[in-house]
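Missing here is one protein chain; the remaining ones are kept as they sit in the complex.
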Amino acid sequence: MASLLKVENLKVSYRLRNRDLTAVNGVSFSVERAQAVGLVGESGSGKTTVALAALRLLPANGSVSEGRITFDDRDLITLPDEELSRIRWEGISMVPQNSMSSLSPAHRVRTVFRDVLMAHFSGSEEEAEARISRAVELANFPKKALEFYPHQMSGGMRQRALIALSLLCEPKLVIADEPTTALDVIVQRQIMDEMRDLRSKVEASLLIITHDIGVVSEYCDIMVVMYAGMVFEYGPTKEVIHDPRSPYTKLLLKSHPLLFDTTKEIIEIPGDPPELESIPGGCPFVPRCPYSQSICKEAEPPLTHVSGNHFARCHFV
Amino acid sequence: MSQEIILQGVILSEVRYDISSENKSSTSEILAVEDLKKYYPVRRGVADLLRRSKKVQVKAIDGVSFTVNEGRVYGLVGESGSGKTTTGYTIMGLENPTSGTISFQGKTLSAKEHKHAGLSLKLRMIFQNPYETFDPRKTLWQTFSEILQVAGLGSRPERRQMSLDALSRAGLRPAASYIDRFPSELSGGQLQRAAIATALVVEPVLLIADEPVSMLDASIRAGVMNLLLNLNRQKKMAILLITHDLSVAWYLCDYLIVMYLGRIAEKGPAEQVLQNPRHPYTAALISASPMVDKAKWNFVAKGEVDSNIDLPKGCRFHPRCPFATDICREQEPAPEVAGDGWSYWCHHPLSVQKLKN
Partner (left out) sequence: MSGSKTAIFGFGVLLFFAIMAVSVQFLPVPNPNALNFQAFLPPSLAHPFGTDYLGRDVFSIVLWGSRAALAVGIISAGISAVIGIVVGAVAAYYGGWVDDVISRVVDVFLMIPVFFLILIVVAIFGGNIFYTMAIIGVTIWPSNARLMRAQILSLKEMTFVKALRSYGVGGFSILFRHLLPNGVAPVITNTMLQMGAAVLIEAGLSFLGLGDPRVVDWGRTIYLGEPYIAIAWWISTIPGAFLALLVLGLNLLGDGLNQVFRPRMRGSK
């Protein structure tokens, strides 16, 4: 069966006053049915731009200059607006990062749920109510809190409301953009556990966009490491964590402090994440890479096959 | 030495106070915080005044005591609402305590003392958001020059040299190419290094670091953490690290002070506290950390942090604690000693067995 979401050689650029900036530069990956994929990267890696492009929510000055995004074999980039709006919510839904600004402060949560259902669901009153009940139950959102306004809820509750909302139309794919970044650590854990349990209850795939390797390593089947708008490593999470092949992934893992790590040693990566304005030619990681050779400055390394479904971008994989 | 003997002897039950200052390789105490409280009044509307409702307060810190020794790294950990940042601000004199005392190098700090410039030579703070730490209209040199001027240090060329040295030690090399830049011309990591340099320039005895890496990109966190560790090792600078991230605390801290809703839940030597926590809240924080052994650390606390206004009666953690019993709902736990410099506040402390079940 074909992949649920397939991103092929995606290039996205932002038009600025006097030049174009390439934010996503030839990204390919896929999300299979009932799979959790983690898109991990630092600021400027292009991870959020990929998600926005998939939902066709790029800002006005951004555009897909090359490549294809297909969902259920339909091309999302060329799809007419009416069909796209049906795919949003019913096919793909999104859990945004900032739960406070993502819920209307002037409306009860129930009103928001009703509005979404009105636009996408034509069943009876009872069926609609049943859907809401099911969604809030799945997301572990207390039903009585449907009568609350956003400011009456804690951060965790609001995030659960948004998760319930994203499940309302029984989508096939949920895209979560930094779903727990703004929350306290214990609540983060609760919500991520709940999202993992969800996948055994509903047949939905999950695309998590995050800067946190910890989240990806524990909750995703596949991880996609992005740097400077490119995929640097792609593969089954366990394999990537235990046997990273691109220097960037290697160093990123070594620079990550781990509780109970007995060596108590972390390695620093020199330099800063690249700015879109000045991504060097050749391999964009060269200025920070301790293993770089002369070829790295000259040629962009290809995404090389490592084993099975594991790929890494480096001249010396 | 004598204290050690007492500790290993029989009268353990009588030692109910913080004894971190008497640990083995004893160094001298530089900071003592005692029964610190910070309450904020909640601004009330006209309706509340008419109804003559009770005066409402946010109890950000509610009776916190600990000591800091020379050259050690202390971690003040907890979730939002724990009061960890307010504690840092109050020590720094950025907030006035409601009650309690703060003594630094043997002197009790009053509100006046905090304003005295001499103190800023020995006690410094760096902040969570490096992007807002500097006046956006001043170059680094202008900021550094002002810091040194306020402290009354050096002539103009001397100040310039001191600033260059500090930037260089903070890892901004060559310092001359950074010193005349505006904050907007530096990256987040560079700004946090520059912020550390604003502390280094006077070589303080104690550095309070409020979430110094939480806003930085993953790949540059390690550099800033290593820098802090090196300063501690080489300059014997004590650090009070405020963080929510136990993996950062594991890596940097000698001692931990775990706070929950304005109170200390547990404090003691970092490795012991983390490997064998006595307070269920400490265990919950560990279990929530990424990539820990999930077979051992499966202790997920219920719900969320309660409000600082309507504090739970009894033990403040009881609404989230699976071991809570009637006594927890009614009576605040008294401090218990778990070991050398290690105490906790819990009616039903954890043992290793309890965790595994």
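Labels for the chains are A and B, by order of writing; each one numbers its residues from 1.
Following the convention adopted for this analysis, contacts are C-beta pairs under 8 Å (C-beta built on N, C-alpha and C of every residue); 3 or more make two chains touch, one makes a residue touch a chain.
Given the structure is predicted, the values throughout are model-derived calculations rather than measurements.
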Among the chains presented, those that the missing one touches: B
Hidden partner chain, touching residue among B:72, B:124 or B:348: B:124
Residue touching the undisplayed chain, where the options are B:32, B:109, B:147 or B:179: B:147
Chain not shown: contacting residue from B:57, B:80 or B:133: B:133
Positions on chain B contacted by the hidden chain, ascending: 89, 92-94, 115-117, 119-120, 124-125, 127-129, 131-138, 146-147, 150-151, 184, 195, 198
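Following the convention adopted for this analysis, only the chains that are shown with their structure count from here on.
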Chain A and chain B, separation of their C-alpha mean positions in angstrom: 33
Footprint of chain A on chain B - complex, ascending: 79-80, 187-190, 217-223, 225-226, 244-248, 250-251, 274-275, 284-293, 300-301, 304-305
Residues of chain A that touch chain B when the two form their complex: 42-43, 154-157, 184-190, 193, 211-215, 217-218, 251-252, 254-261, 264, 266-270, 272-273, 288
